[in-house]
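Have a look at the structure below, then the notes.
Only one protein chain is missing from this complex, and each of the others stays in its spot.
Coming up: subunit A.
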Amino acid sequence: ESTPGIFRSEEVCLSQLFLQSEAAYTCVAELGELGLVQFRDLNPDTSSFQRKFVSEVRRCDEMERKLRFLEREIKKDQIPMLDTGENPDAPQPREMIDLEATFEKLENELREVNQNEETLKKNFSELTELKHILRKTQTFFEEIHKQRDGPVTARASASTSSTHDREPLINVEDEVHVPGELFRQIFGYGRLTLGSYRRTGGGDSMQGAAGPGDVIIADPAADAETMELTGGGGAGGGSMFANFGFVAGVIQRERIPAFERLLWRACRGNVFLRHSEIDDVLNDTATGEPINKSVFIIFFQGDQLKTRVKKICEGFRATLYPCPDTPAERREMSIGVMTRIEDLKTVLGQTQDHRHRVLVAAAKNVRMWLTKVRKIKSIYHTLNLFNIDVTQKCLIAECWCPVDALDKIRMALKRGTVSGLQEESGSTVPSILNRMDTTEAPPTYNKSNKYTIGFQNIVDAYGIATYREINPAIYTMISFPFLFAVMFGDMGHGTVMMLAALFLILKERQLEAARIRDEIFQMFFSGRYVIFLMGAFSIYTGFIYNDVFSKSLNIFGSSWRNTIPPAELEKHYEFPETPLMLLPENYTQASPYPFGVDPVWNLAEANKLSFLNSMKMKSSVILGIGQMTFGLILSYFNHKYFHSDLDIKFMFIPQMLFLSCIFIYLCLQIITKWLLYSAVGGTVLGYEYPGSSCAPSLLIGLINMFMMKSREAGFVGEDGKVSWGCSNNLWYPGQSFFETVFVLIAIACIPVMLFAKPYFLWKADKERRESGGHMQMSTAEMVLVIVAVVQIPIMLFVKPLLLWRRNKKETATRESVRADMNGGDSEAEVVHHEPKTNGGGGGHGHGDGPVSTVGGEGKGAQFDMGDVMVYQAIHTIEFALGCISHTASYLRLWALSLAHAQLSDVLWTMVFRNAFAQDGYVGAIVTYLLFFAFFFLSISILVLMEGLSAFLHALRLHWVEFQSKFYGGQGYAFAPFSFERILEAEREAEEA
């Protein structure tokens, strides 16, 4: 009964836990460390915020938020976080309060520091901005001043040329108001210089700013007035601005164009803006992100314009700063600002030091704290699943746990109770674990380790095993890499693959610690053991195929000898037209090549492929039927384990008979033919065997077997002549009898598979109901279903049978091809019919024997004949047709192996071999270069691409051809409450 864990999933039982409310927390903590218990939600109808421990969960959320905040701050300062990966115990509930207090304190401290820092930084950036303003305005004022001192020459030289520039602008602006003229007076020189800048294409940042100004001053009547003013007001630039108001400020650089445009529009061109970029990158005080800013200065006249300008500045989030009028004041202010900046720098430095110290201290613990908080949170989440006893004295939990681990769980509970009750003296009632009976299917729990997990994943990807059914993973461990290798067989490529996997295996600790999140890498890494085995098996099959990068190894010395005498060869040189035949009959003495394929086949260009194809095809069929038979045998163990006599008698036995009568018989024929029929004639199985031309044809033989065709016995007729088409003749005594019997048995199996089980189920149900139940299905329905189901074998067999009879009457020719056509016909019909029956079946899918019986009997509620019948019909058709199509499907082993061999051959002849055609130094260089091409293509196409395709085909062979014979896959995975899993999941979510 209790098979070792690896063959079936662990036995899991439903248990009830009674936990003292004081000890519940610690008990769950212990169970979380153990990670072997899956809790069930006992209050599924209660929404998440109405549960008992919701406030604790909320507190944990809050703590997590604080920790995230801390972590963010730590990352911002680029302080390394200590992550030893240590696993602290879940803290006691009272420790939670301490933790909360610690975090609260830390957060407050940090927030305070941050706030201080922010204010300081804000001050600092304001001062810096002010500094820049003062500096820029200074240069700006100075510029004007300079031009005022020596204006005449500049103007005289520039005015002639610049009038051309101005010409088109003259009529643009008619609404030049008085202030405009005043600007012109002030900035007249500035414009000229700017004009010349423009001509030389100078990239001064001021150039753009001159846009609006340029238009205003485009007045031809400028000169006289300017002269006046220059004459009068030579005292200095600063005093000039007494007439105007101006504001200076700082604005984000990218907002300048819009700002400028709006200013221009809103003030009808009556303001003048100049701006200049601040070269230093400033930091945004709130977010700390770097931003580029510009200094601007706006001149205007009148209070109305002033309010308007200020409003616009406000609208564009520009900060305005006071800026004194005279240079002296500005200088003074500038000095003051500089000293204040220096002061601030020291204060800021101290604040940052303080912050840094706080963070460094926190960084040591933050990961550990996070682990602790997550543990607490998961414990309360689990406690929320529990039922609370009315007396409030204990919590009741229901859980699935492996029977093997019950003792461990009891121990954990004991530990939890002891530590939980330490302080609450008095009550020492132990926690109780009670096994419960249930009709519900327990979860499937397959133990796995790092080696088996890869294969278990391959199986689970198809569907989680039904509870306690045979776990195919253990067989997959060998059969999967082997079938892969049959398709991939090449020693060279296998070695590459194995070494790559070996590297991953040897470096597995470092690689795991590196936590590389790349999906493709993860795929290879988690499958490293699978890949390793695939590589190793490929070396083995490559050895059998005698294939290394499409070349052969002559290890044992080829057994082939030249059978043509040297004299005849000499003659051949003289008369090349006379063909030379290497007849196998002539070649008798030596033994075959000891292991695998004789290397000489690699040189046999004409018939290498036909030899390898025949060999690989036949071995594919043998391997395939072997695996299917094995799958069928596993189904027997499943039926036996689930005590389903009915399934053994009416499912397994007819299926096995069907398979052996047709397909295992075929395999035996293949092997017999290999063993007994050689090139040389003789007496084989009591018949005279003339030679290889008469070796029995297995394919035609199989078709004839179904056709029950009468054939001649033996290869040689009574007259001693070899009969025509001798390969189709009967080749052992009693063959036609045996074959007829086999076919009849196989056909007889079909109705047994189809009707026996439903009939017995129906009978049993009827007996159960005899006492007084009502029939679920009306008689009419019943009749219809049976009529419909009877159609299937009729459709399958009647037409071929009639055709066969007519055929037999009409002619006795050896045409056997038609059988094939008929076979195809009937198959097509069934395929057409299948969807109809499928529709009735509804969602049974791939479910296998154990599922239906366990499900049907377990629930024991209602017996639906229609359902059972339809399900059975689908299953029978699937099996009978499946045997044929699956056998054919295994031929992919041959096809892929052929493709692989051919591709690597092409790569060798088309790429690398060219290198050897060259001689001397050129040859060396070409070899060197072509090697890389060859190597790169080998890796990318043959190892990676072909490997992937062979992998997928192997996957398919296991999922469809192998597992469909016995695997239900209707279970659900065991998901224990485990800190390890929870923390890992959180971690992954964090990294994503």
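We take it that a residue touches a chain if its C-beta (ideal position, glycine included) is under 8 Å from a C-beta of that chain, and two chains touch if they have at least 3 such contacts; residues count from 1.
Everything that follows uses one rule, which is that contacts and distances are computed from a predicted model.
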item	value
UniProt protein name of the chain not shown, from "Centromere protein M", "pantothenate kinase", "V-type proton ATPase subunit" or "holo-[acyl-carrier-protein] synthase"	"V-type proton ATPase subunit"
Residue of A:Leu14, A:Ile144, A:Ala266 or A:Met368 in touch with the missing chain, whole complex considered	A:Ala266
Residues from subunit A at the interface with the omitted partner, ascending	47-50, 54, 57-58, 61, 64-65, 68-69, 107, 255, 258, 261-262, 265-266, 308, 311-312, 314-317
